[in-house]
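With one protein chain removed, the remaining protein chains of the complex are shown where they sit.
Moving on to chain A:
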Amino acid sequence: MSIHLTAAPRAGSLKTWLAAPVPASRLQARAQQIWRAIWRLRSNTSALFGFAIILLLLLMAIFAPLIATHDIYAQDLSARLQPPSRAHFFGTDELGRDIFSRIVFGARITLYIAILTAAIAAPVGLIVGTTAGYLGGWVDIVLMRIVDVFLAFPSLVLALAFVAALGPGIENSVIAISLASWPPIARLARAETLTIRKSDYVAAARLQGASSWQIIRSDIVPMCIPSVVVRITLNMAAIILTAAGLGFLGLGAQPPSPEWGAMLSTGREFMLTSWWIAAIPGCSILLASLAFNLFGDGLRDILDPRHG
């Protein structure tokens, strides 16, 4: 054959390792794929913007105790309803607590809810969807009718009902939001599975003697993961909004916890005189969900096989 056979790449810098024409190990092949994906993401400005905000949020959540300027629970009634100033970047609320510090700690709660919900909903939706799509028959019918039942409820109403039944709190709102957000993912994974279950490579896997479970795990799921990741990233915005909505309604995080939705809810009473109490948490929610949306869009461009 006329293929030029280059020798295995010599040990060199990370960059030559990533750009080597012939990967010498599994790890290198995988790393090169990711490297190329990041390279493609570079040209997508809005996705980078979203990614930067998400990164900022993450750093804020991780280093919250170092960033916060005040104790988030310390009340100072003599300094209540202070407008933004040098002492209080975002002003103080009706109990004299520093809003900036509370926003910083609130990022922890928001990301905690968003990530935990994604970690529950994505695998459940993926497994249910791929199993239903691949096995078909009555398994498909039963699983998809269950999904239909869940989809028939508006997600916030379903979450409300569960929180009302289980009692308010962050953990319960995570469970409630997860319950509402896995069915669309199952739908998506099933649709994806239906398009590939008849493909030659799945037939080939069957002819290797692989069991249905092995095929789902090693052939179907890897094909569904990109679109599920994109979907869950885009869903993050909805998850954040639902969590904030639950907090706003008093069914999510309970005071004095600095959850953004709950802060927005208390700020509502002072909106006309002290705009910052409601506006700052509101803008935080807006920015966080916008960031996830933009990043999800960018991810779709690089991950979804149909988009390139």
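Basically, a residue touches a chain if its C-beta (ideal position, glycine included) is under 8 Å from a C-beta of that chain, and two chains touch if they have at least 3 such contacts; residues count from 1.
Here, contacts and distances are computed from a predicted model.
Visitor: Out of "ABC transporter ATP-binding protein", "STAS domain-containing protein", "Heme exporter protein B" or "ATPase", what name does the UniProt record list for the absent chain?
Guide: "ABC transporter ATP-binding protein"
Visitor: Which of these, A:L95, A:L151, A:L166 or A:A210, touches the one chain of the complex that we don't see?
Guide: The one listed residue touching the chain not shown is A:A210.
Visitor: Give the residue, chosen from A:D93, A:D219 or A:E259, that touches the chain omitted from the document.
Guide: A:D219
Visitor: With respect to the chain omitted from the figure, which of A:Q28, A:Q75 or A:T266 is a touching residue?
Guide: A:Q28
Visitor: With the missing chain put back, which residues of chain A would touch it? List them for me.
Guide: Residues touching the hidden chain, for chain A, are 1, 5-6, 22-26, 28-29, 33, 199-201, 203-210, 214, 218-219, 222-223, 305.
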